[in-house]
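Apart from one protein chain that is not included, each protein chain of the complex appears where it belongs.
This part shows subunit A:
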Amino acid sequence: MHNRYSRQELFLKEKQPFANKHVLLVGAGALGSALAEMLVRAGIGRLTIIDRDYVDWTNLQRQQLYKEQDAQERLPKAEAAKKRLEEINSDVFISAVTADGGPEELSALMNAHLPDLLLDGTDNFETRFLINDLSQKYNVPWIYGACVGSQGISCVIVPGETPCLACLLDVLPAEGMTCDTAGIIAPAVQMTTAIQGAEALKILAGRWEEVSRELVSFDLWKNTYSSIKIASLKKASCPSCGKEASHPYLSEANRTRTAVLCGRDTVQVRPSEERAFNLSQLALTMEQHGTKVKTNGFLLSAIVSGKRIVLFQDGRMLIHGTKNTADAKKLYQQLLG
């Protein structure tokens, strides 16, 4: 009989404390890949992964679950991740959702199967503030993690106890420190997820007294590490976790319809209502009009007006080679009305 968890159990002095735990992981890029692999190897019961993107060659340098074939086939990340993770540990129930995690999509996942923990594998503050509000509304802890260049940052947010992300940051940072402008090295990802992952294991094992209550950051190139106790920053008037919390980021009205993707020179356009496209039918029509089209069952890709476009079944489109959201929207409407 295999005992794959023996070394972990030796350390924890407990048998498989994670077996019945469910984690909802938002984002399956660099952070998400590393976190998912850690949790699946640790033997959690259930992992739900939601991601809006597909595997690209520029991901392979740091997004550890993906391989060249995934990039060649442009597999949706959630699907490619599920496939690899099931090879690693077939005992874990993994569900993959390819969608843009907005208020509606994430609330539906919370309602369908309430997780024990929400994990941040996203690349933008808009989604992080949404996770922050969900965490408060559903009383589920979450772990903020982010990295860029050689830097990383992480913080555990426990509803009803610690300050939340909105207490720490009164406005959405808009200073363009993303993989797009500063690049990223893989060790910064691994260090960030090592911190997030350790806190995740403590929370899932119920070892609350060991959970960090500090905001941690580091720079692996400059050899600096810092840790700040943040309890004093909790705000009674916070719109997300205060006495009269309104959870502003759960409102669809606060959601932008276009987004520039981190590190990709790409704009995503979302339809205002979910639309189900018949991709093979659409491919046929486009080919009849002289456009070369590729489909793989999950998405359709083509070159239109000199730009590579990728359309998902739910009507989302990625438009590559631009950061101009207005142009991207126009192209979307030109193609799909």
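Assume a residue touches a chain if its C-beta (ideal position, glycine included) is under 8 Å from a C-beta of that chain, and two chains touch if they have at least 3 such contacts; residues count from 1.
Here is the rule we go by: contacts and distances are computed from a predicted model.
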Among "TctA family transporter", "(Fe-S)-binding protein", "Spore germination protein KA" or "Sulfur carrier protein ThiS", the UniProt name of the subunit that does not appear here: "Sulfur carrier protein ThiS"
Of A:Leu31, A:Ile49, A:Val211 or A:Ala259, the one touching the omitted chain in the full complex: A:Leu31
Contacting the left-out chain in the complete assembly, out of A:Leu134, A:Cys147, A:Ala283 or A:Ile309: A:Cys147
Residue, one of A:His113, A:Lys222 or A:Lys292, that touches the chain absent here: A:Lys222
Candidate in contact with the missing chain, chosen from A:Asn124, A:Ser212, A:Thr258 or A:Thr291: A:Asn124
Touching residues (missing chain, whole complex) on subunit A: 27, 29-32, 120-125, 128, 145-148, 151-153, 168-169, 171, 173, 175, 177-179, 182, 184, 189, 192, 215, 217, 219, 222-230, 232-233, 262-263
